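Dumping the structure here so I can ask a few things about it.
For this view, one protein chain was removed and the others were kept in their places.
Moving on, here comes chain A:
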Amino acid sequence: MNAPTTNPTNPARPAPERSTRLPGTFRLGLSRGIVEIRSFVREWESMIFTFSMPALILLFFAVIFDDMFDINMSAVDYYLPGLIAMGLMSVSFQTLGVAVATERDQGGLRRLRGTPLPPASYFIGKTVLVLFLAVGQVALLLGVAVLFFDAALPSGAESWVTVGWVFVLGTVACALLGLAASSLARTAQAASAVIIVPFLLLQFTSGIFVPVPALPEWVFNGAALFPLLWMAQGLRAGFFPDEMASMEVSGSWDLPLVALALGTWCVVGLVVTLATFRWKTRKDG
């Protein structure tokens, strides 16, 4: 032992009656969630570029394309469901994909591995963050649409139920896809490219900006492999009047197909995430 040091606050051995009860996994998950939310809100870049982007686009489109539509529907009503789908994918897929890749690259995950935090609590924390952002995202878009442009909301309980399950399934599927994609990025810088570029491509091919029937068939077939197209279609089913179904590719809303596609992505995303999720970077061995 080194030269003995005197320290009044420190007896020779750690206090004898240490509690050995580990904190609960769920409670720790909520605690992580709160810290994640506080941390996210401080990043003004992500607040503007991730969180506010769909609302800004809605604002621009509603103003620019006002009265340019010959389909007996205002621009804001037309774009609202698609932009909600885009917003949900943004706060789940893009937020998680970039954040987790960055945490992995810069040692945030490594630090957690040195603590008794259960991995499940980490994921519960991410779930809390994504749910918070997703609800906020929908509230922001609906708020802008209703307050500034008097947009039409879903009519009737059935429509709201459709919006509800598409919201949950779509957000979960995209969140898991984001976790899986985070493993593809070797560095924090690469994450932006690996996550944002595919997301941007999907936005243009999934009926967010361009109506799906206007897409070439091979583009449609490609986009139909991913969840965004189905989220947008499911939300249109909730928001649009029923007669608009004739403008879909098959001439109907195909809600069972929407549920199947999103449900499949939830399962695939979970399996891929469980198989590929890493606490370390490749260089950590």
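Just so it is clear, a contact is a pair of C-beta atoms (placed from the backbone, for glycine too) under 8 Å apart; a residue touches a chain by one contact, two chains touch by 3 or more; residues count from 1.
In this section, contacts and distances are computed from a predicted model.
Of "Urease accessory protein UreF", "Carbon-phosphorus lyase complex subunit PhnI", "ABC transporter ATP-binding protein" or "protein-glutamate O-methyltransferase", only "ABC transporter ATP-binding protein" is the UniProt protein name of the chain excluded from the display.
In the complete complex, the hidden chain is touched by one of A:E36, A:D77 or A:E248, namely A:E36. If you put the missing chain back, the residues of chain A touching it would be 1-7, 9-15, 18-23, 28, 31, 35-36, 38-39, 42-43, 102-103, 106-108, 110-111, 113-118, 280, 284-285.
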